[in-house]
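Of the protein chains in this complex, one is absent; all others appear in place.
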Amino acid sequence: MDSMTIIGMTSIIVAGFTISIGSIAPALGEGKAVSQALASMAQQPDESNTISRTLFVGLAMIESTAIYCFVVTMILLFANPFWNLVAG
Amino acid sequence: MDSMTIIGMTSIIVAGFTISIGSIAPALGEGKAVSQALASMAQQPDESNTISRTLFVGLAMIESTAIYCFVVTMILLFANPFWNLVAG
Amino acid sequence: MDSMTIIGMTSIIVAGFTISIGSIAPALGEGKAVSQALASMAQQPDESNTISRTLFVGLAMIESTAIYCFVVTMILLFANPFWNLVAG
Amino acid sequence: MDSMTIIGMTSIIVAGFTISIGSIAPALGEGKAVSQALASMAQQPDESNTISRTLFVGLAMIESTAIYCFVVTMILLFANPFWNLVAG
Amino acid sequence: MDSMTIIGMTSIIVAGFTISIGSIAPALGEGKAVSQALASMAQQPDESNTISRTLFVGLAMIESTAIYCFVVTMILLFANPFWNLVAG
Amino acid sequence: MDSMTIIGMTSIIVAGFTISIGSIAPALGEGKAVSQALASMAQQPDESNTISRTLFVGLAMIESTAIYCFVVTMILLFANPFWNLVAG
Amino acid sequence: MDSMTIIGMTSIIVAGFTISIGSIAPALGEGKAVSQALASMAQQPDESNTISRTLFVGLAMIESTAIYCFVVTMILLFANPFWNLVAG
Amino acid sequence: MDSMTIIGMTSIIVAGFTISIGSIAPALGEGKAVSQALASMAQQPDESNTISRTLFVGLAMIESTAIYCFVVTMILLFANPFWNLVAG
Amino acid sequence: MDSMTIIGMTSIIVAGFTISIGSIAPALGEGKAVSQALASMAQQPDESNTISRTLFVGLAMIESTAIYCFVVTMILLFANPFWNLVAG
Amino acid sequence: MDSMTIIGMTSIIVAGFTISIGSIAPALGEGKAVSQALASMAQQPDESNTISRTLFVGLAMIESTAIYCFVVTMILLFANPFWNLVAG
Amino acid sequence: MDSMTIIGMTSIIVAGFTISIGSIAPALGEGKAVSQALASMAQQPDESNTISRTLFVGLAMIESTAIYCFVVTMILLFANPFWNLVAG
Amino acid sequence: MDSMTIIGMTSIIVAGFTISIGSIAPALGEGKAVSQALASMAQQPDESNTISRTLFVGLAMIESTAIYCFVVTMILLFANPFWNLVAG
Amino acid sequence: MDSMTIIGMTSIIVAGFTISIGSIAPALGEGKAVSQALASMAQQPDESNTISRTLFVGLAMIESTAIYCFVVTMILLFANPFWNLVAG
Partner (left out) sequence: MDSMTIIGMTSIIVAGFTISIGSIAPALGEGKAVSQALASMAQQPDESNTISRTLFVGLAMIESTAIYCFVVTMILLFANPFWNLVAG
């Protein structure tokens, strides 16, 4: 295997691994947060505005870790610094 | 094995791995959210509109991580940048 | 092993892996949602229509991740882009 | 090992793996749903019709993921596209 | 190792694996369902007929996934399509 | 290693694996069912007949998956179709 | 390694594996059943006869899966059909 | 390595594995049973005789699976049928 | 493989591993914190300001561990000291 | 490696493995039993004699599985039948 | 591979491993602490000052273990004593 | 590698493994026992003498399994019967 | 690979492993302790001094195991007795 194939193969593997593993925890964390938000709304309907606002801020915060992984995946697939050097 | 076979084989493996692992957490998270929504509705039927709306926003947010994985899978199968270069 | 055998073998393995792993979480998530729906109906029989409707929307949402995996499996078995190229 | 043996061996392994792993989650999910249905009936006997109907719809939905796996297993054993090509 | 030995060995391994792994979840799911049925009967003795009927339908549904695995095991041992071709 | 040794060795390994793994879940499921039956009897002594009957039906159902595994084990040890062919 | 050594070595390994793994679940299941029986007796002393009888039937049922494993272990050590053929 | 060394080495490994793995579940199950017995005695001191008797029968039943493993271990170390044949 | 390829391949693998594993715990921890914040707001609406402030400080603290991992990932991809030396 | 070294090395490994793995479950089981005994004493101080006696019998029973492992370890280190034969 | 490449590759792998694994527990621990702090504030608003102060001391204590890992990561990447010696 | 090195290396590995794995369960079990003792004291201060005494007996019993492992570790490091023979 | 490279590589790997694994449990344990301290303060504000003091002593005790690991890591990186001998 030449360098280009190795780097390409590695990039594909790591891209898939990163986004699939990296999306486990955010999905679970968001499921937990959404689920509690629904429970809180049922318990205290008058506060649904405050709860919604806090929920969305929290979801954005949790989603950020999924975004990190998605960014790294995209960098590996389309702007891979090592690939550019090897295949340039 | 020549480069083309290696890249092809790797892409197939990673595509399947990505979508299968990447769909675990969203399915669990959505199951949790839907389940709590049903519990909340039974507890506070008058708020079913607010609960539905929040549930759908939350499901979309959780589903987004599955979409990331599906997008990466599709890129690997049909728009693989490394494959195009090797097999071009 | 020639390229055709490798790609074929890999496709078979990944197809089975994808659908089997990919159907774990939806089945569990749906079990949880259905189970809670039944509990909610027993608790609030008057809301069984709203609960049913929300349950079916939720099940469809959860099932979608299983559908993604099934689609990828079918693509790998019957419309494999790499196989077509290698065996064409 | 020639191509035919490899493809055959792989198909057997994946067929068994797919159906055995793929039947874990549906069985657990259905066990959970059935179990909750029984609890709901004991709690609200008057709603046993609605509960039964929802239970059967839910079981069918959960069973569908087991069916996907069974279909893929049968395809691999009796209508394997790669085997047909290699052994044709 | 010749083709016949490989296919035979693989079939034995997969047959045992399929039935042993495939019987884990049904046994657990049925244990859960039976256990809840007994609890429901103790709680609502007057409904024991409805509970029994629902229990048996549910057990049949759960057992079906064990049956799938048993069928695949028997196919692999006594009606193996690949073995027939190789050893024919 | 000749074919006979390989098939023999594989059969021994799979026989032990099948019965040992296959007896885990039934034992746990039966333990759960028996345990709940005892709890139900203590709670509702007047229904001990119905409870016993349902318990025994349930135990038979759960035991059936252990029986499947035991049957496959015995087939592998004493009526192995592949062994007969190889050693015949 | 000659055939006799291989079959002997395999038999020893599988014998130990079968009995050790196969005794995990029965011990846990029996522990659960006994433990619940003691709790039930403390709660409903007048039913201790019915509870004892059900407990012993249940323990026998659970112990049966351990017996299966013990039988297979003894067969492998002292009445191994493959060993007899190879060493005969 | 000659046959004698292989069989000896295997016997040592399996002996240690069998007794160590095989003693996990009995110890946990007995811990659970003893623990519940103590709780029951504190709750219903007048029944301590019945509880003690049931506890000891249960412990003997659970201990039996540990005894199976100990017997197999001793057989492997001091009455190993394969060793006798090989080293005889 | 020459040094440049090895260092490049290693950097890609570790970059993906670091950000994907490193984002698991923060996402779960934040999900837990957000979820509890929503529950607290529903329970004590008058304190929603104090709760929000403490939540944001806590989220920043938890996010910091994800940031550490993201920083290390970026260093490995774009400012790798070993790569610079090897490829310089 | 000669036979003596192999048997010696194996014995050391298995001795350490046996005692370390074999002491996990007894320690946990005893911790559970002691912990429950303390809870029972706090709940029913007048029965502390009966509780102590039952506790000590139970601990001895649980400890027995640790003793089995310790005995096997000592046999392997100081009275190893295979070692004696090989090194004799 | 020469020494320099080996040491470099190892340092990259260990750096990523250390920070990613090392940030799991602090994030979970902090999530737990923050979550409890919010619950305590909702329960006892008058003590929010004492709670905040204790929370921050605790977070600093927990964060310290993440800092240890970050320090080791930075040492490995930028002040590696072995690299300096080998590459010096 | 000569015999002496092999036995030495094995002894070191097993010594560390034994004491580290062997100290897991005692620490957890003692933590559980101490924790319950503190809870019991808070609940029934008048019995703190009986509780202390039982706690210390229990701790000694649990500690004994850690002692077994420590003894084996020390034997392996400083009184290794196999090392003495090989290096003698 | 010469001795120096091997010892260096091993030291790097073990240093990272030690501090990352060794910081898991202290962080979790401290998170638990801090979390309970906050709950206790909310429940019994008047005892916040005693609680704080006990908390800090406990945290120091738990932190000590992280310190052990950090010390070993530093010894391996900067005062490695084996490295000094090999590289001296």
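Per-chain residue numbering starts at 1, and chain names A, B, C, D, E, F, G, H, I, J, K, L and M are given in the order in which the chains are listed.
Throughout what follows, a contact is a pair of C-beta atoms (placed from the backbone, for glycine too) under 8 Å apart; a residue touches a chain by one contact, two chains touch by 3 or more.
Note that the coordinates shown come from a computational prediction; the quantities given were computed from them, not determined experimentally.
List the chain L residues touching the unshown chain?
Here the touching residues of chain L are 1-2, 4-5, 8-9, 11-13, 15-17, 19-21, 23-28, 30-39, 41-43, 45, 48, 52, 55, 59, 63, 66, 70, 73, 77-78, 83, 87.
What residues on chain M make contact with the chain left out of this view?
Counting only chain M, the missing chain is touched by 3, 6-7, 10-11, 13-15, 17-19, 21-22, 24-26, 28-33, 35-37, 39-41, 43-44, 46-47, 50-51, 54-55, 58-59, 61-62, 64-66, 68-69, 72-73, 75-76, 80-82, 85-86.
The definition used in the following text is that only the chains that are shown with their structure count from here on.
Which integer distance in Å separates the CA centroid of chain E from that of chain J?
Averaging C-alpha atoms per chain gives centres 37 Å apart.
Please report how many Å separate the Cα centroid of chain D from that of chain F, as a whole number.
Chain centroid spacing, chain D to chain F, equals 21 Å.
List, in ascending order, every residue of chain G touching at least 2 other chains.
11, 13, 15, 17, 19, 21, 24-26, 28, 30-33, 35-37, 39, 41, 43, 55, 59, 66, 73
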